[in-house]
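Supplied in structure tokens, the structure appears directly below.
The complex appears here without one of its protein chains, the remainder shown in place.
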Amino acid sequence: MSGTDTTILIDEVPVPFRPGQTILDAALEGGVYIPHLCHHPEFEPHGSCKLCSVVVNGRNASACAMKAAPGQEVEVDTPDLHAYRRTLVQMLFVEGNHFCPGCEKSGDCQLQALAYDSEMMTPHFVEFYPRRPVDASHPDVLLDFNRCIQCELCVRASRDVDGKSVFALAGRGMASHIIVNSPSGKLGDTNFSVADKAAHVCPVGAILIKRVGFATPIGERRYDLEPISEEATRCAVGEFK
Amino acid sequence: MSALAETGALPKVRLATTSLAGCFGCHMSLLDIDERILDLMKIAEFDRSPLTDIKHCGPCDIALIEGGACNAENVHVLRELRANAKILVAVGACAINGGLPAMRNRLDVGDILNEVYRDPDGVRSHVPNDPELPLLFDKVYPINEVVRVDYFIPGCPPSADAIWKYLNDLILGRMPRLDHQLMHYD
Partner (left out) sequence: MAAETDVVALVLRRRADPTQLLQILREAQEELGWISPETARALASTLGVPATHVESVVQFYSFLYDKPRGRYRILFSDNITDRMLGSLTLFEHMLKRLKLRQGEVSPDGAVSIDLTSCTGMCDQGPAALVNNRAVTRLTARRVDEMCDLVRAGVSISDWPSNYFRVEDNIRRADAILGSRYAPGSALRAAIALGRQGMLDEMKRSNLRGRGGAGFTTSVKWESCRNAPGAERYIVCNADEGEPGTFKDRVLLTSYADRVFEGMAIAGFVAGAARGLVYLRGEYRHLLEPLEAKLDAMRRDRLMGAGICGAQGFDFDVDIHLGAGAYICGEESALIESLEGKPGKPRIRPPFPVTVGYLGKPTVVDNVETLAQATEVALHGGRMFAGRGTKHSAGTKILSVSGDCSRPGLYEYPFGVRVEQVLKDCGASDVAAVQVSGPSGVCLTPDEFRRHIAFEDVPTAGAFMVFGMERDLFEVARNFAHFFAHESCGFCTPCRVGTALLRDALDKIAEGRGSRYEINELMRLAELLRRTSHCGLGQTAGNPVRDAWAKFRPAFERRLIRGEFDPAVDLDAALTRAREIAGRDDAAAHIGAEA
């Protein structure tokens, strides 16, 4: 079986694509799940998490960043790639302080859901236990940088949608961290609002709305109900239709 | 598991359990297997465990460890179980990543001890220093950072069903796996 001018092969199954679509977008729209974390349908590809790593015609690629093109044979569901994705999630877990039992985002968290999906039984690597701040200065929104995965969705949303540029990513390497645009560095001293796009775009529990706790019972949260692999494609298919 | 027991062909599986820097919630969850414990006891028996009150572990097949390693005594217990158990399983968030007790890891342990034990003027009181007391590590460590760990059952606590499924798989020689319903970190 081979692809055509308008289809690519993903794990040997033809999947249609439109010109200009990335492999990830084509896959999700076609009901094929490729794990992803820093990707958001309303924003340009970021390419940092590397959870969407695939093999295209024998070469490694990020599905979110590579445009679909005729002749592509994409491998997604292979033991090697599964293992890489699990290791990448483990790296994200040990890099921060991801304590799920105490996190309001648990059950609704894309990092956690991906970890379940990749059967991460343990973060495995030596925990870094970094010292990261919590910023509770804003009346309505809590920032817990222990959980930040540096996807920069908050940065992009605040800059490009809210027009406020409240967040930026500073530092290099493991010292990378989000900073806040105020002389004090605190969110409470900015014009950030709970109505901002940036307040609702975080895939993990780094940006949380205050005074919302256990609003959804355990067992009925988004990823309690279905695995992220099903939820993501269901949403994508619905959205593109 | 009952079918296996009825053959009477195999020697009993020896299980050891302990809680290190844990809240015993994982042990409570284990006991939530309720009447299934009767099936379990047909083919298994407990060695060192809070359930038996046996103080030191002999050779055993599977050791279930709850809690992370926060002090020297934890490590002595952990090493004893590792030395005696063929398979070592980390049970629950604390054993796997330090859990709640590891929230002290961002702080200096000396400052914590002073804060807890010394009165404000630091004159009359002192941090307990009896030689029988185990000393705290600078951080709470996941147990796989102290000994080689073979398996991990995540949860806080893992449900009884998750523990039951996992134990079944281990005892019957299958690679343990938890499906979506049983797999959670909280």
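Going by the order they are written in, the chains are A and B; count residues from 1 in each one.
In this section, contacts are C-beta pairs under 8 Å (C-beta built on N, C-alpha and C of every residue); 3 or more make two chains touch, one makes a residue touch a chain.
None of the values given here were measured: they were computed from a predicted structure.
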| item | value |
| --- | --- |
| Chain not shown: contacting residue from B:16, B:62, B:75 or B:170 | B:75 |
| Candidate in contact with the missing chain, chosen from A:8, A:94 or A:157 | A:94 |
| Contacting the left-out chain in the complete assembly, out of A:4, A:165 or A:191 | A:165 |
| Sole residue of A:48, A:97 or A:146 that reaches the chain not shown, by the stated touch rule | A:48 |
| Interface with the undisplayed chain - residues on subunit B | 72, 75-76, 79, 108-110, 113-114, 127-129, 131-139, 141, 145-148 |
| Interface residues of subunit A (partner: the chain not displayed) | 45, 47-51, 53, 60, 62, 65, 67, 80, 84, 87-88, 91-92, 94-95, 125-126, 128, 150, 165, 167-176, 179-181, 183 |
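Following the convention adopted for this analysis, only the chains that are shown with their structure count from here on.
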| item | value |
| --- | --- |
| Whole-Å gap between the CA centroids of subunit A and subunit B | 32 |
| Touching residues on subunit B, where the partner in the complex is subunit A | 90, 93, 96-100, 102-103, 105-106, 139, 142, 144-145, 149, 151-154, 156, 177-178, 180, 183-186 |
| Subunit B-touching residues of subunit A, taken from the complex the two chains share | 93, 97-103, 106-107, 112, 115-116, 119, 121-124, 126-127, 129, 131-132, 218, 226-227 |
